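Only a single protein chain was left out; the remaining protein chains are all shown in position.
Right after this comes subunit A.
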Amino acid sequence: MSLPFTIARTHLVSKPKQTIVAMLGVTFGIGMFIAMVSLMTGLNDMTEDLAMTSSPDIRIYHDITADRSSLAEQVNPQGINIVYHTKPKNESQKVHNALKIAEMIRKNPEVRGVSPQLTSQVFYNYGPVQLNGTIAGVDIVEEDRLFDIKAKMREGRIEDLIVNPEGIIMGKGLAKKLNAKTGDRVVITTPQGFTMTLKVVGLFQMGVGTIDNVKSYANISMVQNILQRDKSYLTDVNIKLKDFHLAKAMAPQLQKTFGYKSEDWETANATMLLGVIIRNILTYSVSITLLIVAGFGIYNILNMTIMNKMKDIAILKAMGFSGSDVRKIFMIQSLIIGLIGSLAGLAIGFLLSSLIVRAPFDGGDVISIDHLPVNFKAKYYIVGIVFGIVTTAIAGYMPSRKAANVDPIEILRG
């Protein structure tokens, strides 16, 4: 063992209380960091997961609210044209040749599945009360390939929809609101005023309130029928990719190719993902604050130690220890405090995370979870220990440098 290390260790051991207090500062900081980052990234992962399970990677649709140039501008492009109160044209939401588009996209090797479909706002009638919701006309087998509907069925099977042209598979939350069970009949009304009675053949649960409480699946032809549209009327082409990170790059290409609005999942779930960013900022700012406080603690304690040890430092330098030897002695002390403090912090953090993950938590209507999601990834534990050691190294460096620069003559001359 090197001499500076031996001296550093002796200093630490001879003042156990002070050493432990300094270590506890780091332990608390790192422990909180681990607990927070585990919970927050757990939440983030869950949010992303939910976004992924409930929305397609890319959705192609006809955006009828898009700005369009006025007729005056087309006729007189050089002039100053002011048109007040432009309104959207009475356009159909139809995506022309949706099946053809789906066919073409399917050929791309990056694509896992494509589901052309039509969706519409509808009212679900519950006695005299009307509940707002949506209905999606899908090829349920294709949709299953995209969203793994089979695993999300709570009652009934998806095959029941295929054999039953007048059937619907209803979101569990919606069914609860309507007090409807499998086998019951529900009446729906379209915005155009048409009414239809459909039979509930199954219930699904995605785990997100915004879907489960409003959505139902039906057959394509059935929905075309309700909306009084022809057999080629489709409003959406939903796409799932093998790697969802490619969505952001691919969407603009598709938009260019087919001339319809292509929206990737990140844009569609921007509010959810904003939450992710805010949680990350929160985690890191709180953790860094805690660590800076711990760092000041170490700085203070080392400064005090060095003040008390001026004579020792002077005699060591007289006897032939160089400035860097002295600096080493005190840097080693702060690094030992940092290392042991951080390791204890990781243990505390793991313990806290294990407690959090056991605590029951009701997500209510919004998200169907029964306990908080917590991450146990090794990555964050590595970040934690690196954080802890870097902080203590910085906090220890300044007092150590001061010790290294002590002029022995001033002290020894008395």
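Going forward, a residue touches a chain if its C-beta (ideal position, glycine included) is under 8 Å from a C-beta of that chain, and two chains touch if they have at least 3 such contacts; residues count from 1.
Keep this in mind: contacts and distances are computed from a predicted model.
Enquirer: Tell me the UniProt protein name of the chain this structure doesn't show, selecting from "YdbS-like PH domain-containing protein", "GntR family transcriptional regulator", "histidine kinase" or "ABC transporter ATP-binding protein".
Expert: Its record in UniProt gives the absent chain the protein name "ABC transporter ATP-binding protein".
Enquirer: Out of A:209, A:275, A:323 or A:363, which residue would touch the omitted chain in the full complex?
Expert: A:323
Enquirer: Looking at A:105, A:227 or A:314, which residue reaches the missing chain?
Expert: A:314
Enquirer: Pick out the residues on subunit A that sit against the missing chain.
Expert: So the residues of subunit A touching the unseen chain are 3, 6-7, 10-11, 13-14, 311-312, 314-325, 408-409, 412-414.
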